[in-house]
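Okay, here's the structure, questions in a sec.
Apart from one protein chain that is not included, each protein chain of the complex appears where it belongs.
Here the chain labels run A, B and C in written order, and each chain numbers its own residues starting at 1.
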Amino acid sequence: MSEMIFHLTCPDQRGIIAQFTQLLFQHHVNVLSLEQHVEPDESLFFMRTHADLRNMTISSDTLIDLLNKIEHKLSGNLTIHDPLKPLNMAILCTKEQAHVNDLLMKHQSGELNCNIPLVISNHDNLRNAVEQYGIEYHHLPVSAENRKSQEEEISSLLENQNIDIVVLARYMQILSPKIVQQYKGRVINIHHAFLPAFKGDRPYQKAWVRGVKMIGATAHYVTEDLDEGPIIEQDVESVTHQYSVKEMIQAGRDIERRVLTAAVKAHLQHRILLHGQRTLIFHS
Amino acid sequence: MSEMIFHLTCPDQRGIIAQFTQLLFQHHVNVLSLEQHVEPDESLFFMRTHADLRNMTISSDTLIDLLNKIEHKLSGNLTIHDPLKPLNMAILCTKEQAHVNDLLMKHQSGELNCNIPLVISNHDNLRNAVEQYGIEYHHLPVSAENRKSQEEEISSLLENQNIDIVVLARYMQILSPKIVQQYKGRVINIHHAFLPAFKGDRPYQKAWVRGVKMIGATAHYVTEDLDEGPIIEQDVESVTHQYSVKEMIQAGRDIERRVLTAAVKAHLQHRILLHGQRTLIFHS
Amino acid sequence: MSEMIFHLTCPDQRGIIAQFTQLLFQHHVNVLSLEQHVEPDESLFFMRTHADLRNMTISSDTLIDLLNKIEHKLSGNLTIHDPLKPLNMAILCTKEQAHVNDLLMKHQSGELNCNIPLVISNHDNLRNAVEQYGIEYHHLPVSAENRKSQEEEISSLLENQNIDIVVLARYMQILSPKIVQQYKGRVINIHHAFLPAFKGDRPYQKAWVRGVKMIGATAHYVTEDLDEGPIIEQDVESVTHQYSVKEMIQAGRDIERRVLTAAVKAHLQHRILLHGQRTLIFHS
Partner (left out) sequence: MSEMIFHLTCPDQRGIIAQFTQLLFQHHVNVLSLEQHVEPDESLFFMRTHADLRNMTISSDTLIDLLNKIEHKLSGNLTIHDPLKPLNMAILCTKEQAHVNDLLMKHQSGELNCNIPLVISNHDNLRNAVEQYGIEYHHLPVSAENRKSQEEEISSLLENQNIDIVVLARYMQILSPKIVQQYKGRVINIHHAFLPAFKGDRPYQKAWVRGVKMIGATAHYVTEDLDEGPIIEQDVESVTHQYSVKEMIQAGRDIERRVLTAAVKAHLQHRILLHGQRTLIFHS
């Protein structure tokens, strides 16, 4: 490992940063960036550190052992990521092209640090758009009868490809509880409304009826509670009474894809720390 | 009357604009602006016309008669406003200064075309801030015991001053149903959240817990259903996990006052048409 | 012609709307939308009218004659468009994919009412991305030696395909004066900065050095004066000191494509009126 990102959550106390940075300094590890946050009401400390190990005088395993010792001493929770090892990402979608396309295009241009071994859809219309990038396209239509078996097929595909993160790019099916459980904190969904307003289906229709003056989109981690998972990114755009529902959908599509792509990017850069129903989005 | 704004709502049909503009043209009335909108699903036509009567060859009363004849022919609903006759506006507030201040300052600078004969508050702290503008300040503290009588006192004040529009500039009390009924479509409230998310009280607290990435404010007409009235204006601002509830409140205050002032301005310029739970905001 | 959009510019005077709408009403033409604007300092009147001719009792040619009569009477300038006849659009680009892709995807989804017979680029890398939509791709590399002949080749291609509108989707070459002249008011360019700041090349580099806190993009009509043509659409996004030039470019790309697409959409819907160096963007 020549670079390392580690996330720490622990009770707030004196000397947290000092102990970690001292350890790194001693062993010739260079801190590339360090960002911390304290939740004062809960007395909780959060930190993300990005370190360069290239001149390190000990082995990675030894470093990890030493980091874990501090973690225990601080009663903390430490997770370690290798920023140079791209995550494996699966995209699940339906007929909607814009969101998938944005992810694939930005992946190709080097903006998203990941592998995308496969796209799964319950429709076949995006096959060409996906395969032109040399990515496998799996058409798995879902009906009441085959739901169980298709869900298992999806599970197998994700496992066989060692998928780290699942992106629901307007996948209109509900994921099986098994997958939600297995990929906890690693499934990102785009909801086409400014949550918590307009949960559930047909949000633009509801927004139109309610006469809102802005429409929005929300990218969030998927949990068992539909549309209640931790919010990662949100954005809105102004609309007027002149917008029909169809025009709201068109305008919303642009917001959705940029919100989804931004959320995926933050996840791939290991910039998101989960804290209950809240996310901390670090910038370093 | 030397200028006139009229609003029309009627079933969509051929020749609506022609009949009105022809009438105006015949009698030497100049159209300063005309804006229309069609709701295709309901086949409803809406129009706002601003006309200059200075060279008119008939009397205002005759013009109004002729306009009403077309109104009946079209099975429409026509309302007439005199843009040169400022509305009488009452502001109801509590301890919060920013919103009241913004309204009074913009009124003084000529940006809000209205008279503001009085401000009513259940606290006394804004007296100086209001009276420096030469505006009456009425301190009417509300308790469980005196609620009825204070509501009647408010009613009397509004009636005595011929109030046309009531602005709730963070007035934390619920208006009496009588006032709501009497001033239907003429009471504007600012809700400190992006409706329909976070209805009711303590919206910033709720937004913080939910971990939203944007906070907002909504100006709406007051109806019997709390926070369900037609939305006039909305805006949002980005927040991060670093914002405390208190910082959200501070950031929100700026959004609230500009949303409220914009909504009041649109009302005073007779640019708002009500259509059920929706508003049409015209720009002319 | 079963629908018609006409644009009118004329000296402001009484009865303009009346005369046009009366004519349309007489001949059973239904006004679908009408939007007007007055420049008070210049006493100039602008109008866009969208009419339904399906029940018209006269021929299109007769209608146009009658409209032209009013045009002359008012000393105006009237242009007529058929909204049901899609314009022919050519896209000129270089290696940058996002902008071309957005236009093609939205064209396919029906959001852009036009034909796109060809894409011209001085690089070959977008061939597949374009041809998958069944659109011709012309690779015309430009060098000092072949510039003249390539410009003529472009001219021929545009003429042979009866191109109505040319979109420069990050085409880094300067168009020949002949094309600029021939397609006056019909060539749309995207400039990757918030004009008039950062004209010319490498705007993100300049913006970084200047330490701006927002970056933007501007879609404008191309004129002989580089980056000085009438602005159609602009948007911005916040950046921080943490953004490198490369990250500004990435963030800017998203703004650019949505600004360009919005400008193209407005042109295709005949919603833009030119007035010197200013544009009027109508919404109807």
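Everything below uses one rule, namely that a contact is a pair of C-beta atoms (placed from the backbone, for glycine too) under 8 Å apart; a residue touches a chain by one contact, two chains touch by 3 or more.
Just so you know, these numbers come straight off a predicted model, no measurement behind them.
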item: Residue of B:N101, B:Q161, B:Q182 or B:T223 touching the missing chain in the full complex; value: B:N101
item: Residue of A:Q36, A:N88 or A:N113 touching the missing chain in the full complex; value: A:Q36
item: Candidate in contact with the missing chain, chosen from C:L53, C:I231 or C:V264; value: C:I231
item: Residue ranges of chain B at the interface with the undisplayed chain; value: 97-98, 101, 105, 108-109, 111, 128-129, 132, 240, 242, 250, 254, 258, 283-284
item: Absent-chain interface as seen on chain A, which is shown; value: 14-19, 21-22, 24-25, 28-36, 38, 55, 238
item: Residues of chain C in contact with the chain not shown; value: 37, 40, 194-198, 209-214, 216, 230-236, 240-242, 244, 275, 277-281
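The definition used in the following text is that only the chains that are shown with their structure count from here on.
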item: Greatest separation from chain B - chain, by CA centre; value: A
item: Chain B and chain C, separation of their C-alpha mean positions in angstrom; value: 37
item: Chain A and chain B: spacing of chain centres that average the CA atoms, whole Å; value: 42
item: Contacts with 2+ other chains: residues of chain C; value: none
